[in-house]
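So the structure is just underneath, and the comments pick up after that.
Just one protein chain is left out here, and the rest sit where they should.
Here is subunit A:
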Amino acid sequence: MTGPDKMAGSALAADRPASKLTSPLVRWWVLYRKEMLESLRSFKLLWMPLVFILIGAMQPVMLHMLPDLLASAGSLPESVLHEIPRPQAFEVLAQTLGQYDTMGALITALAFMAVVSGERASGTAALMLTKPISAAAFITSKWAGLLTITMLSFSAGYAAAWYYTYVLFGAVGAGKFLGSLLLYGLWLVFIGTCTLLFGSLLKSGAAAAFAALGTAAVLSIVSSLYTEQLAWSPGRLPSYASALLTGGDPGSAAAGAAAFTVVCLIAACAGAVAALRTKPSVD
């Protein structure tokens, strides 16, 4: 986006009193509200929390019913069935987080793959940028929508898991729950933000989702191989979240990873802004 050059000379159009614009913050809020309204109309605000709740509630219920299921299948002798240890409450919750590793990432990437790339393809992004809307406002309003929806969905799902774990296995402390929620939620937001970035760089939404999931997978694998060297990698966040639950204290490493992830989010948004500014439409 370029502004006009200052027009030289006074022989030009007399200044018509320009009607006052609303403040940039108000215009940003208009964009954010549009994002939320769109999520509501497309039922994203409904299905995404529902799927997260389903995944979250399923794991404790499944673990609770596992001995009964195995008994009714009749394939294991009675003596073995009695030896299956009943997991601790915090273990159940940690296993639930493990369920989100694949499904949660996939859902997040799919839910936000069209957010920027769709508007670049349809031309609405370019249209909005010809209005007094900066590329930064355009991207950050979408990012704020992503943050809201992801955290809302994940919190709902994880809270469901917490509740069923409490009912079926026993309580897990609120501190542990909240800490792991924030660490894991940050990881999902990171994946969503990658989708946003790739959506500003690549032509199709599917490619953006694929690239974001690939990045997340590579980051997880590489950082699980080099835990020492990559202690601050966003890919370590899920491990720190479950470590927090199972009693290990991830402490400063987790704080470092969280801080570094925030830096990554800012950099990804800045990258998306720059990409959108240079190529607001796909053609």
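Just so it is clear, a residue touches a chain if its C-beta (ideal position, glycine included) is under 8 Å from a C-beta of that chain, and two chains touch if they have at least 3 such contacts; residues count from 1.
Basically, contacts and distances are computed from a predicted model.
Undergrad: Per UniProt, what's the omitted chain called: "Thiolase", "2-oxoisovalerate dehydrogenase subunit beta", "Cell division protein FtsX" or "ABC transporter ATP-binding protein"?
TA: Listed in its UniProt record, the absent chain's protein name reads "ABC transporter ATP-binding protein".
Undergrad: From the listed residues A:Leu21, A:Ala73, A:Ala174 or A:Leu225, report the one that touches the chain absent from this view.
TA: Considering the complete complex, A:Leu21 is the one touching the chain left out.
Undergrad: Just name the one of A:Leu63, A:Ala111 or A:Leu129 that touches the chain not displayed here.
TA: A:Leu129
Undergrad: On subunit A, what residues meet the omitted chain?
TA: Within subunit A, the residues that touch the unshown chain are 1-8, 11-16, 18-22, 24, 26-27, 30-31, 34, 38, 41-42, 122-124, 126-133, 280-281.
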